[in-house]
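Every protein chain of the complex appears in place save one, which is left out.
For subunit A:
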Amino acid sequence: MVGATRGATEGRPVAIEDDVLVVGGGLAGVTAALAAADTGVRVRLVSHKESTLRQASGVVDALGALDGTLVSDPYEAVERLSDGHPYRTLGADALRSGFDLFDGTVTGYEGSHTDANALVPTHGGTVKPTARYPESVAPGLASDDRPMLLVGFETLPDFDAPRAAAHLERVGVPFAVHGVTLDFPGNLRADAAVTRYADLLDEAVPVDGGRVDARTALVERVKSHLSGAERVGFPALLGHEAHDEVRAELSQRLGADAFEVPMGPPSLPGTRLADQLYAAMDDAGVGIETGNPVVDVTTDGERVTEVTVERTHTAVPYAAEQYVLATGGLVGKGIASNRESVRERVFDCHVPHPADRYDWSVEGAYGDHAFARFGVRIDADGRPLDASEDVEYENLRAAGGVVGGADVAAEKSASGVSLATGFTAGRLAGEEVS
């Protein structure tokens, strides 16, 4: 472990020193920070924006589809992936270790009792394979044969419950399903955020002219539509702070298990997961700084010696023995592009890509797009490789969306790639220091 901070030279702020510095605060960055902290070293995580976890649906997938076909066992399917996929580079064990870390960190998630994927109803009306899912989502699984009611709300066009039910039927789910669209209790304006719905339920706010509280009013509205359903799916807004309590009360009073259908951003299950993971980092003694971008890096050619973080227009140097790059891919803006080329934004690591930008995508919105695989390529230790396949920097590892070679959207593997690469990068970075 590094002891004292480095002395300041003229006018230059003192470098903030740690053993491991993680850049990026999504699932990969958090996993890396936790894995590194687990080895007993001093870890800091810096991220530019609010964690992308808050935008994610909250289900944690591993590997759910290959060539457009659903995969039931992700570990078995790893071998069928092409070379250069991070699962192939790091091995199925890394994936398993990543999930072990996740299971040991987070409460309120299910799925660890089996290797098999679960199929979760999506707000678009089909099912999506995933390895872990929140307890709030669990009663909705499609391999469960209990009859289902889906409930949508007039003011929430992201989830059209009758249409989703009709599509699930067409998919051939092994249960009866119907959907209904209702008015949500209370006087929310047409474009209220999902958190406003959750707040009404959290606080059991009086509605309908003060006659009843929001939970009671919701139960009353849903009840007449049950027609024998043993579980009732709502868009993911069943409470925020008190979500367990809200769900339990709705279930008990409906006489059917209330569950949540994962939604697009902003996502309450994603936010709940982010809160848990950030609390876990706190408990593990990880220093956390959000809101400040890394604007520069210093290297000696072989190793990264320092990165510069911009804090309220001041450049502050951060030094560490080991670095983990977890800034995300194209979506998270860890990977940038212009008309000619694609690059990794912080360390300018090599990102393989076709020369002609018209080869970055193909016809067909869900075709086999090269852009979906854009990112740095890593070695078995998680270290980014340059164009000649040599390690870019000895003490730099990469994790999550910034790592390329996987079309995580098509494969339903975004979370698993973050867990596998995050675990590997964090664990090895920590071990090298200690």
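Definition applied: a residue touches a chain if its C-beta (ideal position, glycine included) is under 8 Å from a C-beta of that chain, and two chains touch if they have at least 3 such contacts; residues count from 1.
The rule is simple: contacts and distances are computed from a predicted model.
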* Structure fact -> Of the listed "(2Fe-2S)-binding protein", "Biotin transport system permease protein", "Cytochrome D oxidase subunit I" or "Glycerol-3-phosphate dehydrogenase", the name UniProt assigns to the chain that isn't shown is "Glycerol-3-phosphate dehydrogenase"
* Structure fact -> The one residue from A:117, A:395 or A:418 touching the chain left out of view is A:117
* Structure fact -> Considering the complete complex, of A:211, A:313 or A:339, the missing chain is touched by A:339
* Could you tell which one of A:197, A:323, A:371 or A:393 touches the chain left off the display? => A:371
* To do: Give the residue, chosen from A:22, A:65 or A:402, that touches the chain omitted from the document.
  => A:65
* When the complex is taken as a whole, what residues of subunit A touch the one chain not shown? -> 38, 56-57, 61, 64-65, 68-70, 72-73, 76, 91, 93, 96-97, 100-105, 110-119, 122-129, 138-139, 141-145, 154-158, 160, 162-163, 166-167, 170-174, 189-191, 262-265, 329-331, 333, 336-339, 356-358, 360-361, 363-366, 369, 371-372, 408-410, 412, 414
